[in-house]
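Remarks on the structure that follows.
Every protein chain of the complex appears in place save one, which is left out.
The letters A, B and C name the chains in turn, as written, and every chain counts its residues from 1.
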Amino acid sequence: MSITPSAIASVVERLHMAMDGIEQRLNEADAKLGDGDTGGMLARVLAKMAETDLSGAVDPGTALTALAKAATIATGSSLGTLLATGLMAAGRTIKGRESVRVGELSEMVAVARDAMIARGGASLGDKTVLDSLDAVADALKGATTSAQAAHAVAQGAATALEAFRSRPNRIGRARMFGDGTVGLDDPGMLAVKELAAKLAG
Amino acid sequence: MSITPSAIASVVERLHMAMDGIEQRLNEADAKLGDGDTGGMLARVLAKMAETDLSGAVDPGTALTALAKAATIATGSSLGTLLATGLMAAGRTIKGRESVRVGELSEMVAVARDAMIARGGASLGDKTVLDSLDAVADALKGATTSAQAAHAVAQGAATALEAFRSRPNRIGRARMFGDGTVGLDDPGMLAVKELAAKLAG
Amino acid sequence: MKKLLNDPRDFVDEMLDGLVSAHSTLKLGGESARVVHRASGTWQGKVGVVSGGGSGHLPLFTGYVGEGLLDACSIGNVFEGPTVGSCVEAIQIANGGRGVLRLYGNYGGDRMNFDMAGEMLEDDGIRTTTVLGTDDVASAGPAERTKRRGVAGIIYAYKTAGALAETGADLDAVTAIAQRTVDRTRTIGVALAPCQVPGSNKPSFTLGADEIEMGMGIHGEPGIWRDKLKPADAVADEMIERLLAEKPNNASTRVSILVNSLGATPLEELFILFRQARKQLEAQGLAIVQPLVGHYATSMEMAGASFSLCFLDEEIEKLLAAPAHCPFWKVSA
Partner (left out) sequence: MKKLLNDPRDFVDEMLDGLVSAHSTLKLGGESARVVHRASGTWQGKVGVVSGGGSGHLPLFTGYVGEGLLDACSIGNVFEGPTVGSCVEAIQIANGGRGVLRLYGNYGGDRMNFDMAGEMLEDDGIRTTTVLGTDDVASAGPAERTKRRGVAGIIYAYKTAGALAETGADLDAVTAIAQRTVDRTRTIGVALAPCQVPGSNKPSFTLGADEIEMGMGIHGEPGIWRDKLKPADAVADEMIERLLAEKPNNASTRVSILVNSLGATPLEELFILFRQARKQLEAQGLAIVQPLVGHYATSMEMAGASFSLCFLDEEIEKLLAAPAHCPFWKVSA
């Protein structure tokens, strides 16, 4: 199966719709560890991405770059900028190629993850969205249909969230709370899990 | 009976002691119509007056002037400045006289009242301390002993307070509340009544 | 209400100590130690411009002492008039031999004290005049305009009187420009949350969690109406409308506006208000000159804002633009 700009557009649209139900929960998770804006910010970013007309995008790489650009216009928050960074890096790896296989998704997520590590200065294990992407990249290995991929993403994101709940946050605003963060969900990780669940469900 | 500087000093001392029990009530009355500081201000003024050494005052007029000065140092509030104005005016009428009879008190209060009208621009009937003084001056007519005088002052002040409660305030901060002041005691009038009651009782 | 203070009885004295030690152009003087004056003094031959009032309104009143503004200022306890003694001393300190203008807000206590001070100084041969700030349109109707309270708009009169005095003008001229500036200045305020006098156990007024009061005075004096909070633009529109309804007869098309925080209201909100005020004024064909947006006359931590409009004439506009220098308002040549 191959990934086209229009398939990307439809995923973005579904993610955008999904925010309605989870925006407040993400804000609440962020309020405990940060400044309470993760949900509002993601809603804004996804709205801007959904608004982006991808019908003119000649290939999936161009589509991802356009989405990255939309994200950087909508927000200057850490997670938003990291998201843009990841999309841009993934887009670059497939630049110019007319079609991309679902089987390549794992590698694309890994590339995004690494670009985000480089940009944000955090490490795997710090309990951030990076750890979710790491688990997702892993889970995506071997997925070749979009159904398999959606399932793998949801499962990887859920596993990561569970695994990291009992660990402390080590970066960003949440770092200051130290061991107070043990037992709490990182809002970025929670966002990936919730959005992935909606896509798969 | 005659009024001496030391008799004046002892009245001041008693008034000062009396504030303990009524300061809060005066503040509360003022909070309803003004800025809630009548009690605190009077306590400060009477403390400063009580501190004033009148032992060197050659005559009662000098004593009153010294007390007026103490009041102007302790406060810049309307009531404080009016009190100083009244004391100064009364003091001036007996300037240089070694002794003053209780029988002259009525006239002295009337002089103080008129000076305060001139200074503050309010009229009799505006429901202020002026109306209390007016009633007190009236009640003092014919009093010749200090016991009679104390009784007359208490009675005049109480009568005025009762008579004006159902009328509206027409001056100062309280004016703004208009008919909302009907049924409430004017803090300045209440102060005269409470202090006079303590002196008589 | 939480405050960073020590003994509430020392609030004013410690505040003044801090004020003059942070600003070397200011000095604390008088036996009362309740007069702030220029460190450089009033030069001989200059008409003195003096103000005074209660504490709790910084930068008012003491903060406006400086070149091209006030010479001296007497200051009372929080929300209480300055004592007669401090008024006498402020006038004496500001005396450069050509008379002193007493320019302060129209409050009973303040008036009595400045009047008494003036009378006491007649024997010393210091000529004094009085101009009262009466800019608060919410405090009395147009027919009783001279009974109105003085609020933030008085700083326009500080500026024009101060600038003219600096040119060596005589007492009558300085008094006349102050009076004309007051006559052409209108203010209205809106309150969202109260302040509390240090040492008091109650806020200065109460207001529901979703309420706003139009026209409230700077000590919590009652306003015109109290209602549910409205959008900033609606609030700004009403305030501008109320001010323009009282435009002086001889008004030109040029105005200065002061958008002032009563304390806790942040600059962000002031600029949102200013934006709409400007729109409305321009829609009425008025041009805005030298706008001021910030904390110019507060009530400690009270939340809310006021608008003051000064309807300019040529001389007022020129004097507003003249150089001035105090800790909280600087105008460069």
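Convention: a contact is a pair of C-beta atoms (placed from the backbone, for glycine too) under 8 Å apart; a residue touches a chain by one contact, two chains touch by 3 or more.
Owing to the predicted nature of the structure, the values given are computational and were not obtained by experimental measurement.
*Asks:* For the chain that does not appear here, which of the shown chains does it touch in the whole complex?
*Replies:* Checking the complete complex, the chain left out touches A, C.
*Asks:* From the list C:I154, C:A169, C:L192 or C:M214, which touches the chain that is not on show?
*Replies:* Result: among the candidates, C:L192 touches the missing chain.
*Asks:* Touching the hidden chain in the complete assembly: which of A:T65, A:S78, A:S106 or A:Q155 does that?
*Replies:* Answering carefully, the residue with contact to the hidden chain is A:S78.
*Asks:* Quick one: say which of C:K3, C:K147 or C:K318 touches the chain that got left out.
*Replies:* Once the missing chain is taken into account, the touching residue is C:K3.
*Asks:* Name, in rising order, the residues on chain C that touch the hidden chain in the full complex.
*Replies:* Counting only chain C, the missing chain is touched by 2-6, 11, 14-19, 21-22, 55-56, 58-59, 63, 190, 192-193, 209-210, 212, 229, 231-233, 235, 259, 263-275, 278, 291, 293-295, 298, 300-301, 303, 305, 325, 328, 330, 332.
*Asks:* Spell out, residue by residue, where the missing chain touches chain A.
*Replies:* On the chain A side, contact with the omitted chain comes from 27, 31, 35-37, 40-41, 72-78, 80-82, 84-85, 119-121, 171-173, 176-177.
The working rule: only the chains that are shown with their structure count from here on.
*Asks:* Quick one: which chains contact chain A and chain B both?
*Replies:* none
*Asks:* Quick one: report the Å distance separating chain A from chain B, using the average Cα coordinate of each chain.
*Replies:* 77
*Asks:* As a quick test, compute the distance in whole Å between the mean CA positions of chain A and chain C.
*Replies:* Inter-chain centre distance comes to 55 Å.
*Asks:* I'd like to verify one number: the distance from the centre of chain B to the centre of chain C, where each centre is the average of its C-alpha atoms, in whole angstrom.
*Replies:* 32
*Asks:* In chain A, which residues are in touch with two or more of the other chains?
*Replies:* Chain A, residues with two or more chain partners: not present.
*Asks:* Two or more other chains in contact with one residue: find those residues in chain C.
*Replies:* As it turns out, chain C has no residue touching two or more other chains.
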